[in-house]
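Of the protein chains in this complex, one is absent; all others appear in place.
== chain A ==
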Amino acid sequence: MPSPFLTPGTVAQADNVALLHLRRDQTIPTILRATDDQNLGYKEGKVSNTRFGSFPHSTLINQPWGSQIVASKVDTGSRGRRGPGNKRKAEEIDVSGTTTPAEDEGSALKKPEAAASGFLHLMYPTPESWTLSLPHRTQVVYTPDYSYVLHRLRARPGGTVIEAGAGSGSFTHAAVRAVFNGYPDEDAPTKKRKFGKVCSFEFHEQRATRVKEEITEHGLDGLVEVTHRDVYEGGFLLGDPETGRSPKANAIFLDLPAPWLALKHLVRKPASGVESPLDPNSTVYLCTFSPCLEQVERTIRVMRQLGWLNISMVEVNHRRIDVKRERIGLDCEGIRGATVFPRSVDEAMQKLRTDDERAKRLRLAHTEGTRVDHPPKEDQTASRDQQQATYDMGRLVHRTESEIKTHTSYLVFAILPRDWSEEDDLKCRQKWPSNKIDAEPKPAPKSRKQQKKEFKELRLREQKEDNEAEQQEEQEQEATEESIAA
């Protein structure tokens, strides 16, 4: 089954994960089901209830991704004691796999009726939206961090990434997208191509089980291999910690409390004599993710001892920015979001003058004992509104959103080159003799553009020469004619 994370297709299909986008930063992940597999008692089959209405899955399945879906009238009251909103529990039941394909039952389902209000947007999941909507089990690695980490780790299609602490699975999803280059075919493993893979390790049993379940639900089996293990002790081999297969990783991400304890396994020739989990034919890129400086110092110290190179430490500062229109003016009374205050010195002066006049009139009226006659009010707002739509008024301003993450973690990057022995070097020296040096470097092959240009120039020159020759001939001819005439 293709994963909607990687190859979503055009429409949302049953038994796939989909995201129900309610509004900014509020997205509900759900597994689309054609039938009410948990028997929650809805007449319409499986229903997702949100604060913006109820959405029977029959209104979502086979809809194009990105569609706006109108809520349905769903009777949530008369279905026994089971209250709405236990979707999380429902998803857990999904996994136990008691889906009974009931075609006839499906046809008997009540056709949902559109509600008067409420809608959502049906989105395919991406690592970014998943990161924002996933159930938190641990501190999550957010998009600004993992995007930079994966870029620096050179996690590319066909690569293998080791991840330890899987945690909530945010980085797992981003990593698998980065290395994905096709679904490996279990039946006919092709020798020619290496498929991208993520090897995820988690020492918390419950979390490991949950990540495994999510991977299956998301159609990522075969692309992500989750192992429940304490990597400080057990290392990074797949299957058995001592005799298992090597993942042959070229990128490693350690989100562990004590990454330095895991580093001893990430060497070319482990002291314990087991196979190295690293790809012997490639450079290995490593990143550790630690919130405290002390962790960083210890990690880097061990990295230096183990021969890691290009060690660098950075932190990522990311902010989201709010953009709005700021409206200030004395004519803004009653307009939402606007501030009633003079827009300019002129307006302030104008206001002071009118206030003063009004006070004078009041005083005069008071002393004379007559009624105050109001000057006719100018209908300024109406004329302004006609000129400009309200959404276009005011000054466009921006500022950092109100809550920001000022620190996520320190990122330590390091590189371990391929192992290189004396023999390897000697072989290279024979292949590329050091003494052989060309006296003059070969000219670079000409580009087609250049060739064209040169050809044009040549033609121009020829033409010119031709012309000159002709002219000369003509002149000569003229000269001869003249001489004849003479």
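Keep this in mind: a contact is a pair of C-beta atoms (placed from the backbone, for glycine too) under 8 Å apart; a residue touches a chain by one contact, two chains touch by 3 or more; residues count from 1.
Everything below uses one rule, namely that contacts and distances are computed from a predicted model.
> Assuming one chain is omitted from the figure, identify its UniProt name from "Phosphatidylinositol N-acetylglucosaminyltransferase subunit A", "tRNA (adenine(58)-N(1))-methyltransferase non-catalytic subunit TRM6", "Tctex1 domain-containing protein 2" or "ER membrane protein complex subunit 2".
Its record in UniProt gives the absent chain the protein name "tRNA (adenine(58)-N(1))-methyltransferase non-catalytic subunit TRM6".
> Residue by residue, what part of chain A touches the chain that was omitted?
2, 6-10, 21-25, 52, 64-70, 114, 116-124, 126-128, 143-144, 146-152, 154, 156-158, 174, 177-178, 180-183, 185, 191-194, 196, 281-283, 293, 296-297, 300-301, 304-305, 307-325, 389-392, 396, 398, 410, 412, 415, 417-418, 420, 425, 427-429, 431-438, 441-442, 445, 447-449
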